[in-house]
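Heads up, one of the protein chains got dropped from this complex, but the rest are sitting where they should.
Our next item is chain A:
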Amino acid sequence: MAGLSSPLRVCRGILKELRAVQGPSYKRSLAYNYVMDQFRKNQVTGERYCRAQQEALHASHTYLCLLTSTRNHLALHNIYHGKGERSPEEAAGLVGLRMPTQPGGKGWEK
């Protein structure tokens, strides 16, 4: 069995991610109700090893990973890959260089 964190932490993690994507009104969303419902349903079981509960925990952990990774990926995408390619001037500026001006040619001041 993969090392998973406790159901409560996963539940809170998912809710936090849902709030991050849906804003303050996330408590009215379908996902919020469904997630709360599932966690409530699965919390009361006997002491015996419960397969359904383990499956639900694994699924919830996977879903949390999906939400977190998608958010982080999108954040990095927006920083590094979302704006398209930089112009040569910008790229040169990043490392403290300037594009050369060609005498009499392109970019030459008359």
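Simple rule for what comes next: a contact is a pair of C-beta atoms (placed from the backbone, for glycine too) under 8 Å apart; a residue touches a chain by one contact, two chains touch by 3 or more; residues count from 1.
Keep in mind that, in the parts below, contacts and distances are computed from a predicted model.
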item: Name per UniProt, for the chain absent here [options: "Ras-related protein Rab-24", "ATP synthase mitochondrial F1 complex assembly factor 2", "Transport protein particle component" or "EKC/KEOPS complex subunit BUD32"]; value: "ATP synthase mitochondrial F1 complex assembly factor 2"
item: Contacts of chain A with the absent chain, listed as residue ranges; value: 1-4, 18, 21-22, 29-31, 34, 52, 54-55, 58-59, 61-63, 65-66, 69-70, 72-74, 76-77, 79-85
